[in-house]
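Apart from one protein chain that is not included, each protein chain of the complex appears where it belongs.
Going by the order they are written in, the chains are A and B; count residues from 1 in each one.
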Amino acid sequence: MRRFFAAALCAVLACGLTACGQGGEQSADFYAMDTTMNVTAYGKGAKNAVGEAQTEVDRLESLLSRTRTDSVVSRLNAGTGDRAVGMEVWGLLSAAEKYSIATNGAFDITIAPVVSAWGFTTDHYQVPDQSELDELLANVGSVHIHLGEESIVTLDDGTQIDLGGIAKGYASDCVEAILAKDGVESAKVALGGNIYVRGSKPDGTAWRVGVQDPENSDGFVGILSLTDAFAVTSGGYQRYFEQNGKRYHHIIDPATGYPAESGLTSVTVVAPGNEEGTISDPGHGTMCDAFSTALFVMGEEKAVEFWRSGAYSFQMVLVTQDGRVLVTDGLKDKFEQEDGSGYAYETISRSPS
Amino acid sequence: MPMKRSPEVRPKPADALVALAVLALAAALALSAWGGGRSGGLTAVISVNGQVTETVNLSRLSGPEVRELNANGYTLHVRLSSDGAEVIDSTCPNQVCVHTGHISRAGQSIVCLPARISVTLSGGAENGVDAVLG
Partner (left out) sequence: MKLTTKQLTLCAVLTALALALSYVENFLPLSLAVPLPGVKLGLANIVTVFALYALGIGQAFLILIARCTLGALFAGNLNALLFSLLGGLSAMAVMALLSRSKRLSIYGVSVGGAAAHNCGQVAAAVLTLGNTAPLYYLPLLLGVSLFTGALTGFAAGLLFRALEHTSLMKA
C-alpha cells in the first residue's frame, strides 16, 4: 500500500515536470536594431525557438546595422568599388530594388544621408538647407545601386544605404522560419513595430492586435484579429522634433528630401504568414515593412491604386489627417472598430465605386 | 462487497450551503481578480535593460504617483495613476518617450530607447489586446 502511494506520488510530481518544458509560455525581451523586441512562444519547442530567435536577430544586426562599423552594410557604405556582400544581403538589396521600382521610389534605401542630415540618426535634430538637400538628393535613387553577379554590389559615389526600413521585417521572416522549424504552433513576435503572430493564442482565439490612434495616445483606431500574419505600422507621430512651431517627423519623402506630407497619419500593412519552404524571395514580413513606409509617403490615392493593382497581395489600414480610417475589404471581418474614437470608417474595395 | 456507504440521493437543505459557499468563493474571486471599475487590475510593468524592476498595480493607487527612473545615463519622470501612465519629462535626446503620450490600455507601452527603460501596461479589462501596432 505504502509503495503504491509512493509510486503514485512520484507520478503526480513527474507530471508537474512535464508541464515545464511542454506546454509553458516562453518569452524573451531584448533590445536590438535600435528598438525593443519581444518573442513569446507556446508549446513544445518554445524554449529552443525563443533562444534561437534572439540569437538570429543579433546575427542580423551584426550583418545589417548601419551604425556598427564592421557590419556588411557599413563596409559597403564605407568602401569604394565592388564589394561581395554575400547571398543574404544581396537578396535583400534585390528585394529593396524591386519594392523601390514598384512604389515609384517611395521606398528607397538610399535615403540614408538625407535622414542623417535631419539628425534622426544622431538625435541632434536640425532642418537642413535646401542646397544641402539638393546635393544629397542627387545620390538618392535605386539606380545608384548596381547589383552584379556573385553577390557583388557597387554603390555610386556618395550613395549610402540603410536597410533600417526592412531589417526588422526581414528579421521577422527569419524568426518565423525558426518557429516553424522548432514546431511551434502558437507565438507572438514584436520586433519594434513589426508584429508577427503564429497560429492562434493557446486558448484557440485569434491574436488581438491594437492599431494605435495617431491623434490619441490612449486609444486605438481599431483592433485586428489575426492568425498567422505579419503586420507593420508606419507613422510620424512618435519620432519627430519641433522647430519654429513646425513638426518634422522621421519618414522622409525621397522625392523632396522633406518629411512626407501625404495626408496620412499612419499606415498599417497586413499580410499572411509565409508558406513553408519558400525562401527564394524575402518574405511577407520584409514586404510589409517596406510597404508601410512606402504607402505612408505615397498618400491615400496612390496607396489605394497600388493595392488595387494587385501587383502585391496584402491588406492595409490607412488613417488620414482628415479623420477617416480606411480598411481594405480583406480585413473587414478582422477589424473591430473602436467606438468613440471619433473617426469615420470606410472600406476600400477592389473596384473603385 | 457491500457498498461502503450509501449517499442520500434526494437533495437536502444543507446542499444549499454548499451552493452558497461556491457562490461566495466566486464572488470573492470576482472582486479580487476583476477589481473595481473598468480598469480593475491594470498593472504597469517597469523594465530597465530588459529586466523587470517593478510592477505597480495601478488600480490600487490612491492618487497619481511620479517615479524617477535612472538608467544608462538618462533620467525619466513617469507619472502613474489609476488610469494609466505617461512620461512627463526625460533627458534623452529623441524624446520619443515623451511624445508617446499617456497610455491606458493593456498591451500599450512607452519605451525610452536611449535609457533602455520601458513601461508596459497589462491586466485590466477583458477587452485587452495582445500587441499594439504603431
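Following the convention adopted for this analysis, contacts are C-beta pairs under 8 Å (C-beta built on N, C-alpha and C of every residue); 3 or more make two chains touch, one makes a residue touch a chain.
If you're wondering where the values come from, they're calculated on a predicted model, not measured in any experiment.
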Residue among A:204, A:245, A:310 or A:340 touching the omitted chain: A:204
Among B:27, B:52, B:66 or B:88, the residue in touch with the chain that has been omitted: B:27
Chain B residues that touch the omitted chain in the full complex: 1-15, 17-19, 21-23, 25-27, 29-30, 33-34, 126
Absent chain, residues of chain A that touch it: 1, 4, 8, 11-12, 15-16, 18-19, 22-25, 202-204
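By definition in this document, only the chains that are shown with their structure count from here on.
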Inter-chain centre distance, chain A versus chain B - centres from mean C-alpha coordinates, in Å: 28
Residues on chain B engaged by chain A in the complex (per definition of touch): 47, 49-50, 84, 86, 93-96, 99-105, 107-109, 111, 113-114, 116, 118, 128-134
Partner chain B, residues of chain A touching it in the complex: 29-31, 34-36, 123-124, 188, 190, 193, 195, 197, 201, 207-212, 214, 216-220, 223-224, 231-233, 235, 237-241, 266, 268
